[in-house]
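Note that one protein chain is taken out, while the other chains of the complex remain in position.
Take a look at chain A:
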């Protein structure tokens, strides 16, 4: 039986729980900051060779969502180290500008603007990277947020094997499939184009 709590409602002393998402602490109390159900994770006991330490259970408040709009989360914001999917909107020799539409496998309510700078495209041989040989406008890219950036852009990085272009169309507009880590081939004409390709799972 889970009951609903409202913001401001005390849930228990700080000593008894570890605060999780949806709660904050005030006057030694853990207080709900969302309307929703209280979720307590079972307390974890980690025994090492010397001593057994018991971590108190984590308490959090979750706002239940209807199944229909479970995927979208209007209050979702990109954070540092979150994995995002974005669409390249424009490129120049220094950076590629992208529009973020999925953050940590959740569709965000509004699209956020991000940039992939030339030094963040790949991990090795950074000085040989050319943006034009890595991304093209319209590509769908899996990237990681490395900084909240300036007032308008989140800074993204694809410097990892599993990050990079996951969907792209060729210059003729045909879908392409990856053939190696830096090339994709058109399904129709067989033309090979250069991309910073994400490693398929």
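Structural remarks
The rule we apply is simple: contacts are C-beta pairs under 8 Å (C-beta built on N, C-alpha and C of every residue); 3 or more make two chains touch, one makes a residue touch a chain; residues count from 1.
Please note the rule applied: contacts and distances are computed from a predicted model.
One chain of the assembly is not displayed; among "N-acetyltransferase domain-containing protein", "Exoribonuclease phosphorolytic domain-containing protein", "HTH TFE/IIEalpha-type domain-containing protein" or "Related to GTPase-activating protein GYP1", its UniProt protein name is "Exoribonuclease phosphorolytic domain-containing protein".
Taking the complete complex into account, A:33 is the one of A:33, A:104 or A:160 that touches the chain left out.
Among A:15, A:81, A:151 or A:180, only A:151 touches the chain that is left out of the view. As for the chain not pictured, it touches chain A at residues 1-4, 6-10, 22, 24, 26, 31, 33-37, 63-67, 74-75, 77, 109-113, 148, 150-152, 154.
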